[in-house]
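Complex shown without one protein chain; remaining protein chains in place.
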Amino acid sequence: METRPFLEMKGISKQFPGVKALNKVDLAVYPGEVHALVGENGAGKSTIIKIIMGVYQRDEGTISLNGEEIHVTNVIEADKLGLAAVYQDLTLAPDLSIGENFFMGQFPRKKNGMIDWNHVYEKTADTLKALNVDVNPRLRITELSPAMQEMVAIAKTVHKKSKLVIFDEPTALLSNEEVDILFGIIKKLKASGVSVVYISHRLEEIFTICDNVTVLKDGQHVKTLPVKDTNESQLISFMVGRSLSDMYNIEHYPKGDELLRVEDLNRGKILKDISFNVRRGEIFGLFGLVGSGRTEVVRAIYGADAIDSGTVYLNGQKEIIKHPSQAIALGIGLLPEDRKHQGLALSQTINHNINLASYKAISKFNFVLGKKERERSTESVKRLRVKTPSIHQLVGNLSGGNQQKVIIAKWLCCESKLFIFDEPTVGIDVGAKQEIYKLIEELTREGHAVILISSYLPEVMGLADRIGVLHEGSMSHIVEREQFSEETLLRYASGL
Amino acid sequence: MKLFSKKNKLRLAEGNLLVIVIILMVILSFATKNFFTVNNLRNLVRQTSVNGIIALGMTFVIISGGIDLSVGSIVGVASIVIAKLLVGGMPIFPAIIIALVVCGALGAVNGFIIQYGKVPPFIATLGMMQAARGIVMLLSNARMIAGLPKAFTGFAQLVFAGFPSLFFVWFLVIIVTFILTTKTIFGRNIFAYGSNIEAARLSGINTAAVTLSVYTLSGILSGLAGILMTSRLGNGIPTAGQGYEMDAIASAVVGGASLSGGSGTIIGTVLGALLISLIQNGGNLLGINAFILQIIVGVLIVASVWYDQIRKTTKS
Amino acid sequence: MKLFSKKNKLRLAEGNLLVIVIILMVILSFATKNFFTVNNLRNLVRQTSVNGIIALGMTFVIISGGIDLSVGSIVGVASIVIAKLLVGGMPIFPAIIIALVVCGALGAVNGFIIQYGKVPPFIATLGMMQAARGIVMLLSNARMIAGLPKAFTGFAQLVFAGFPSLFFVWFLVIIVTFILTTKTIFGRNIFAYGSNIEAARLSGINTAAVTLSVYTLSGILSGLAGILMTSRLGNGIPTAGQGYEMDAIASAVVGGASLSGGSGTIIGTVLGALLISLIQNGGNLLGINAFILQIIVGVLIVASVWYDQIRKTTKS
Partner (left out) sequence: TTETAGGPKGEKPYEIAVIIKATDSDFWQYLLVGALNYEFEHPDLVNVTTYGPPSESDIDQQVAILENVISTNPDAIVIASTSSDASVPALEQAYDKGIKIITVDNKVNTPKVNSFLATDNTLGGSLGAEKMVEYLKANNISTAGKKIAVVSAMAGVQVLTDRDNGFISRIKQLIPGIELIPTRYVDNDIIKALSTTEDLITTYGSDLIGIFADNNHSADGVSRAVAEQSLSNKIIVTAYDSDPEEVAAIKSGAIKAIMVQDPYGMGYKGVDSAVQAIEGATLPEYVDTGVVIVEKSNVNDPAAQGILDPFTMKKY
């Protein structure tokens, strides 16, 4: 490793109205180094990235590249200096093709000044192929799965041949296969002397590919140290300020009667003869590769999508669920995978979102009992420890983990008996994750049932009592806890 | 009371507008000798109430993330239908009910097309704006309908306790819509729907019912405005309401409603409607050239929204 | 040829509309004896070109996720400005340039207010619609301006190679805007901006420049339409263009542009504008009652968008 860092930030501070997002933070990244940045939700990781890229301007501090101080005021300048970033929120234009997104802002021109479309699509196809991403560059972003969108965003950034590449939570939406592809890419970058900044809430990833790690807490620099000199629990205690016990160590309670039984669920080519049951007090995991149909299974049960055939029994009673309202009335709650687009009314208050699905219970003649509404919200906010100054805060202003808690609170208010969690911990910090796990534990203790979908294998394996493995729309295997092993599950998921 | 800070902030947003309205009123009181007279204030209220009522219906539509361009034509429908019925000898009360039902039905058709045809609200209601006006013209032969009973035309002239009757109707609509938006499940659902329709659906809200009901409500309130206008003018007027959609939308948006849905308040819209009338009334009292006044109206609408944006960003 | 699937799908979307337009033309050819005559087709093209040009400017605005309600008033500005200049003795060419610059500047003001005032496009351009009309009335004293030179008024009557001159201007605008939207960086930036403004910004696109330029372009094209209309009508007309915003928006949306931004095509808008003229033209040839025709226009606008939605959902 060279002695002079490629990027050096000293004493960086950034104030947002009401929030000191960064307070005198230092960061140094050397050529060929993969530098991890970790911290709780809202610690200021994304803010640092945006300051490097010139999206935000720092209030104080210095940034230098190769020892030379720089003042980047916009993304174009950053690009010219060889800086590139994959941002946390997908920053693709959904109506445009992959190729256009690749070249957005810097289209190649023909001699006559027009865009060279052939070049755009050929180059994009080449890049994608080189990165092992198999997709037609003329497809529009809306036609891609979220994971594929993330891969496109990654490919778009990486192909620029920058000197510093920043990844802000790239794996949140990815499954193992794509994570492997990404790690391959990062290794190549490192080998060619590029500096990499890597942000993730999945700590074991840090130990797989990073050289050094910087921990942030509440906008302040806590520690920078080589990865080999530390371990997960130490990192967690730096991040959270206390040590957490084993993440997945939850109590498994005795199972009660069968609550849900699904028989021969079919929907086009997406779901084929799905059958399984869930008992009270049980955590039923659904595992599969991206696009295997896990989300579709629970949406079908929930009445969010129409099904071709199949029967659903609740408490042994046959039920026909055609609209989410019926599912809710039967005591089913769904925490959807895409919380921004499906889970929350972002421009509304916490108070409104928490009560959204259960106004009937706190109203008289359709008039909402405002006091009860607020009491319930206040209680939920306390119970789930949602970090907010007020229940009248807009949900859009909360950090990801706290948004997730608001959705859970919504279903707690419905007195649901079956909770469906579709990717509940995406983008959530370890502390919040553990709180959600504890909550799941608590739900099962009270005799509720949980269906848990996660692309993150350790999570499903750690929590579930049984796991149904999906492959291309059919549930080939249901594995008991005793038989859990990464290898078996992945094998089943790949259809082998 | 930290828990309530957000609520106060909301009040502040309307407060901005209230400040603008009050400043304008104070200026007018000094600049003209007649602004601050009982008579003129009464006129002001009367002049605002028709647009005021339509704008309240529009507020629901806008909160739901839609837009309703057909309100003006529906005002015309109400005017002709009630006039035809009354002239045909029907008693006042059933005639009013039928006119409101017809207008509500036209609104429901808007909602139906938007919900089931997946036609964008702008286009669905633009089509209705054309079609409903055509129907009005066809029904009335493009002619005014005279000979309405005195009992009906007298209503708009009444003054109770110093306030014109139209004001009471408007006030009643304000109260009802205020309660609907702030106190009922229906109101909560519209906000959720406008903010994120998919999240609303997955939370068990019947989104089709919301779509149908906001447009129906807008139709009914436009109908009510049309009936009041007919009472005031004493005739069924086929051209009634032309161009009113713009005033109604402007009132709601100046009042803080966002065309992307999920926000808007009744009080804001009331103030927005008042502001627009106030500019017109003030301009007339000051004897400003009609064309310059038109320019001022345009500039002030933009300026008030701009000012509100500035306040918003510096506040948060 | 898997690579081209997307492109073909796009063509299909416009194809739907093309099918509708062709069916309507065939019906009219059989139903009337005069539809399929050189003269009538010439009229049709001439009647479409003014709205056609405005709608193309509107298409850029809509692709960017905005809306421009001020186009009609800007048509009026162009008409009065060029008439005043020509009557004042200025040669034709510089007069045209000045009129276009004025209209472009008004469009730029729209863009400025939207970009820097963060005022929603609906409100910013609604204000401009009012203000610009006021300016027109003030400039012209609300009177028609007569006495334009024959060289100017004659232009719109010219026929080259069987096509009316207006058609050539429209055609030129079609070509230029088509190239802009499909082949240039400027055009693609507008799509990116309309689809996801944050993504566009982070990709280094100058979003302020995009905002300013789409509204300026819309202003310039409205100005061009206003100049052509003035040549055709032989007078500077202060009320010129009233209500044109609705036709232009309808043309673009019927042509497949989405009001939420990020999509829209030039060919689609051209077909949309043609469809709207065609209904009007056919209605006149068939001697349909004006009110029934108005109803038909409304219904057909909705129906064509509905049909397109059905095709879209059954296709995918």
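In order of appearance the chains are A, B and C, and numbering begins at 1 in each one.
FYI, contacts are C-beta pairs under 8 Å (C-beta built on N, C-alpha and C of every residue); 3 or more make two chains touch, one makes a residue touch a chain.
In this text, all values refer to a predicted model and were calculated from it rather than measured experimentally.
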{"item": "Visible chains in contact with the missing one", "value": "B, C"}
{"item": "Residue of B:Phe167, B:Tyr215 or B:Phe291 in touch with the missing chain, whole complex considered", "value": "B:Phe291"}
{"item": "Residue, one of C:Ser64, C:Ser165 or C:Gln294, that touches the chain absent here", "value": "C:Gln294"}
{"item": "Residue of B:Met58, B:Ile197, B:Ala240 or B:Leu271 in touch with the missing chain, whole complex considered", "value": "B:Ala240"}
{"item": "Touching residues on chain B - with respect to the absent chain", "value": "32, 34, 37, 39-40, 43, 46-47, 50, 133, 137, 141-147, 157, 229, 232-235, 237-240, 242-243, 280-281, 284-287, 289-291"}
{"item": "Touch list for chain C against the chain that is not drawn", "value": "32-35, 37, 39-40, 43, 46-47, 50, 137, 140, 142-144, 146, 153, 157, 229, 232-235, 237-240, 242-243, 280-281, 284-285, 287, 289-291, 294"}
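The criterion applied here is as follows: only the chains that are shown with their structure count from here on.
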{"item": "Chain centre separation (chain B, chain C; CA means) in Å", "value": "30"}
{"item": "Mean-CA-position distance for chain B and chain A (Å)", "value": "43"}
{"item": "Multi-chain contact residues (two or more partners), chain C", "value": "none"}
{"item": "For chain A, residues contacting two or more additional chains", "value": "none"}
{"item": "Chain A-touching residues of chain C, taken from the complex the two chains share", "value": "2-7, 179, 183-185, 188-189, 191-192, 194-196, 198-205, 261-263"}
{"item": "Of chain B, residues touching chain C in the complex", "value": "69, 113, 117-120, 122-124, 126-135, 137-138, 142, 246, 249-250, 253-254, 258-259, 289-299, 301-302, 305-306, 309, 313"}
{"item": "Touch list for chain A against partner chain C, complex", "value": "53, 55, 74-76, 79, 87, 89, 91-97, 100-101, 104-107, 109, 113-115, 117, 121, 136-140"}
